[in-house]
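A single structure is presented below for examination.
Note that one protein chain is taken out, while the other chains of the complex remain in position.
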Amino acid sequence: MATDATAEAGKSAGLPQLDFTTWPNQIFWLLVTLVVIYLVLSKVALPRIGAVLAERKGTITNDLAAAEELRQKAVEAERAFNEALATARAEAAKIVAAAKADIQKDLDAATAKADAEIAAKAADSEGKIAEIRAGALEAVEAVAKDTARELVTALGGSADARAVTAAVSARLKG
Amino acid sequence: MEGELALLGKYIGAGLATIGLGGAGIGVGHVAGNFLAGALRNPSAAASQTATLFVGIAFAEALGIFSFLIALLLMFAV
Partner (left out) sequence: MATGTEEHGGEAGGLAIHPMDQFIVKPLFRDIEPGTCVPADGITEGCVKWYEVTNVTLWMGIAVLVLIGLFVLSTRHRGIVPSRLQSVAELFYGFIHNMVEEVTGHEGAKFFPYVMTLFMFIFLANILGLIPMSFTTTSHIAVTAVLAMMVFLTVTLVGFWRKGIGFLSMFWVSSAPLILRPVLAVIEVISYFVRPLSHSIRLGGNLMAGHAVIKVFAGFAGVMGVASIVPIAGIAAVYGLEVLVAAVQAYVFTILTCVYLRDAVGDAHH
């Protein structure tokens, strides 16, 4: 025990850091350690971590780009939908207009035909009326002539047929 | 007797040498305090200057460590 104590005392003499007999040992192992660490880091660890970080960055960028692309697609789809809707609407409006025009045309044609028919009928009727009127006038003339002759006869004159007729005609014309 | 005297001198010298650490303390405090003052004035620039802060502290501290080393040398190596 006593020798142990003196041994300890002897060992603790001086600063261990300045015990130059241990320096070669420390320096040797330090260099070995540093070389090992350098090789491990530069050959394996750092390229690997760098690759992982780059890959992660790439993945994030790609994901962002993909998301952006999808968003763009959605916008595109919406626009296409809107376009289709507008086209359909326009088409429908066109069809409606065409139908309307068709109907109008038919209507116009029918109206025109009806008008024409009405006009024809009116003309016809007018002709007939005129005929009837003419017929009536003739009848009036004949009646007037007959009446005039009878009157003349009844009054005692001898009625010259031709003169009576002429006189009646002149009176009727007048 | 002479050995005792040498021992006395060693220990007194070592104690005196450690006074140098006070200077290091003042220096480090000065650096950190001024950094804080500057950082509070312009917090946006503070983050980029922490490296400078540590370098400054390291330089201030190294000189204190030298006096500590002298103390150790006196205690154990002389």
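Points worth noting:
By written order: A and B. Residues from 1 in each chain.
Rule of thumb we're sticking to: contacts are C-beta pairs under 8 Å (C-beta built on N, C-alpha and C of every residue); 3 or more make two chains touch, one makes a residue touch a chain.
None of these values were measured; they are calculated from a predicted model.
Among A:Ser42, A:Asn82 or A:Thr111, the one in contact with the hidden chain is A:Ser42.
Considering the full assembly, B:Ala58 is the residue among B:Ile19, B:Ala45 or B:Ala58 that touches the omitted chain. In the full complex, chain B makes contact with the omitted chain through residues 3, 6-7, 51, 54-55, 57-59, 61-62, 65-66, 68-69, 72, 76.
As for the chain not pictured, it touches chain A at residues 5-19, 21-34, 36-38, 40-42, 44-46, 48-53, 55-56, 59.
In the analysis below, only the chains that are shown with their structure count from here on.
The distance from the centre of chain A to the centre of chain B, with each centre set as the mean of the Cα atoms, comes to 82 Å. Here chain B touches chain A in the complex through residues 72-73, 76-77, going by the rule given at the top. The touching residues of chain A, when paired with chain B in their complex, are 13-15, 18.
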